[in-house]
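Everything on this sheet refers to the single structure shown next.
Every protein chain except one is present and positioned as in the full complex.
On to chain A.
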Amino acid sequence: MFLKHLDLTTALRPAYLPDEALLFVQDNVGLYEGKYKLPNQQNGQVYLTSHRICYVDKEEPRKHSVALDLRDVDRYEFYAGFLKSSPKVTLVPKPLKKSSLYTRASAISSPNSARGHASSPGYADGPYRSSPEPALVANATWVCTICSFSNAVPSNFDPTTANLHTPLPPCLACGIKPTLAHVLKAAISNATSRPPAPASPVPSTNSIRSSFPTEGSHAPTPPLISSGTASIPDPSSDSTSRFQCPRCTFLNHPSLLSCEICGASLLSQNSAQLRGQGGSIRTESPGPVRNQSRGLDTAESIKVSFRGGGEKIFYERLKGSMIQRKWLLQGAPPVPKSARTIDENGAVVRSPLGEGTGRKKGVGIAGLEQRGLDIRKNNEVMIGSAFEDLDALMASAKEIVALAERFARQGNGGSGAAASEANTVLAESASQLGLVTTKDIVGGSSSERLYLSELARNLAEFLTDDARGVLRKAGGVINFVDLWAMFNRARGGVELVSPNDFEKAARMWEPLKLPVRLRTFKSGVMVVQSSDRTDETTIKSIRSWLADLREFPPDKEVPWNWHRFGRGVTARDAAERFGWSIGVAEEELEMAEERGILCREEGIEGLKFWENFLDPGAATRKPRRKVLAEPERILKALEETGFL
C-alpha cells in the first residue's frame, strides 16, 4: 500500500519515527490518487519529513490522515498549476514487486529508481554503482574529477574508518589520486542506498539487486536478477526499445546487465507506463472524485495539490530529502566498536569482528586500565577521522554525537548531583525536541498563521509528552513564563521563540482543540494546564483536601473546633500539597475564594484560606443538607410503608 494509516500525536501531528526530522508544513492541501480526488483527503496539512509525507486531515484527523513513505516513492514531479488548477506535486510509487522483474527497456529517465531514489539534478554527476558482477567487485564507483572516468571504490575501503592515511588507488585512466572526501562521498552514497545488511564491516558483496526483491511485502517473488545472468524481457513493453545507459547514454541491448561502454549497471523497471500515466493526469482542480470502492493498494501515483501555496518550497525540500535518503540510515550497519586500532604507522587496522580471542581479557586493575586505554584509543580514532573532513564528519555524525553526549555526562559526574540531574533533563529534553517548528519549515501565503498553529501543536506535544512530564511535574499547572523559558532552553539556544509568538501560539490551543489550554487568572498571571483540568476539578480536589483536614487533628492544639472547621491553609500549604508553584497556588486559592468555596483569614501567620462556612449560599452547606436528607427520606419512606 502506498498510502498508509498515520498515527497522530495528542496534538494531532504525525507521530514521528526515530531520527525523523520535520522539514516542511503546508496547510490547505488536498490529495489525488491518479486522476481522482480522494474524497476524504481534500483539506488538510501536509508534513514533509525526512522519511515521509504525512497528510493530516483537518476535519477528521484521526480517521483520514495518511502517510506515504518516501522510501516507496519512485519519482516525483512538479506541476506549477494552470488557471484554476492548483500547483501539484506528483509522487509516483515504486512499482510492485511483480513489475520489477519485467523489463528494463525504455527507461529514459530515473536510472536508479529501482533502488529507491529518484532522478534529481543534484545527483546527476554523482557516482553510480558499478556493474554488480558476481565476483568480488565493489559496488561503488567514484568519478574521477580530472578525466571523468568512473573507478570502482576499492573493496577494502570502509567509510567509517577511512582517514588521510588510508591508501587510495589512483584513477585507472589518468592516474591522478582522488581526494579522500571524493571517494568517501561515493562510498557513503553507496552505503546509504544499500538495504539493511548484516553487520559486516566490509561493504557487502551482495549486489543490490539480489536483496532488492525481498525488500517489499512480496516476499515470495524470487530474486530473479540476483544471479546477474538473465533477465526476463517484458512481454508488454516494446521489444525494440533499447536500454539507455544512465551514465553515458549509450543505448545498450535490453538483455545486458552493464553498459557496454562504461560498465555502469543497467537496472530499470517499467516506469514508462507509470510515467505515461503521470504525464496525462494533469486535470483541472475540480477533478473527478475517486471511487471509494477501489482499494488503496493500486500503484497509482499520488498528487498533493497545493491550494494555499507553498508548493515550491515543498518541492525543493522534497528534492533534498529524496537525495539525502535519511530513512536508510536506520538500516545502516552498526558501527563496529573496539574492533579497530591504530597500528604503528598510524593507519587504521581492522581486526576481524565478532571474535573474542583477539582481545586480551584482562582482570583486575590491569584489565580495567586496558579497557580504559582501548576506549580512549577508539575515541581518538573516531574523533580523528571525523574531523578531518566535513563529509566524513557528516558520515560519522551519529557516533560523534553519541561520543559528545558521553563526554558531557562524564563532565557532569564531577559536579554536584543536582546539577548533573538538571543537565541530563535538559539534554534529554533537548534531544527529544528534535522536531522543532521553525519559521522556515512552514511556507505559503498564510505562513504566519501556519507557523503559529504548528508552534501551538509543537508546544502541546512538548507539554503532554509523557516521557518528559512537563505538566505532570508541575502539578498539572505551569506558569506560562516558566514554560516559555523551559521550551526555549529545550531548543538548545537555536530557533528561539519570541514571547509574542509564544503567546499567540498558546492562544491557538483552544481553536485547534488541543489538550492543553492557556488560562489567565484575574491578576493577569497566565498559566498552562491540560484542558481536562477545569476550575471545577481544582475546587473538588481543594475541597476534598480541606475535608481531610477536618478528619485528622492538626499538628498543634488549636483553639477552635477543628472537627467542624478544619484549619486554614496558606498558599504554601497548597503548593506543597498539589505540587504547584506558590504563585499558582495563590491564584488557585483565590479562584476558589472567588467562587465562594473558600474564605480568608488574615492574621499574624499570613493569609490563610478556610472552607467557607460564612456564606450558607456557597456550596458548603448544600451537599451536607443532601447527605442529611438522604437518611431522613429513607426513614420517612420506611415509616410510610409501615416498617417502623
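Throughout what follows, contacts are C-beta pairs under 8 Å (C-beta built on N, C-alpha and C of every residue); 3 or more make two chains touch, one makes a residue touch a chain; residues count from 1.
Note that in this section contacts and distances are computed from a predicted model.
Chemist: Can you work out the missing subunit's protein name as recorded in UniProt? Choose among "Large ribosomal subunit protein mL46", "Geranylgeranyl transferase type-2 subunit beta", "ESCRT-II complex subunit VPS25" or "Glutamyl-tRNA(Gln) amidotransferase subunit A, mitochondrial".
Modeler: For the chain missing from the view, the UniProt record says "ESCRT-II complex subunit VPS25".
Chemist: Return the single residue from A:Asn500, A:Ser523 or A:Asn561 that touches the missing chain.
Modeler: With A:Asn500, A:Ser523 or A:Asn561 as choices, the missing chain is touched by A:Asn561.
Chemist: In the complete complex, the non-displayed chain touches which residues of chain A?
Modeler: Listed in rising order, the touching residues are 559-561, 564-565, 568, 593-594, 596, 599-604, 608, 610, 612-618.
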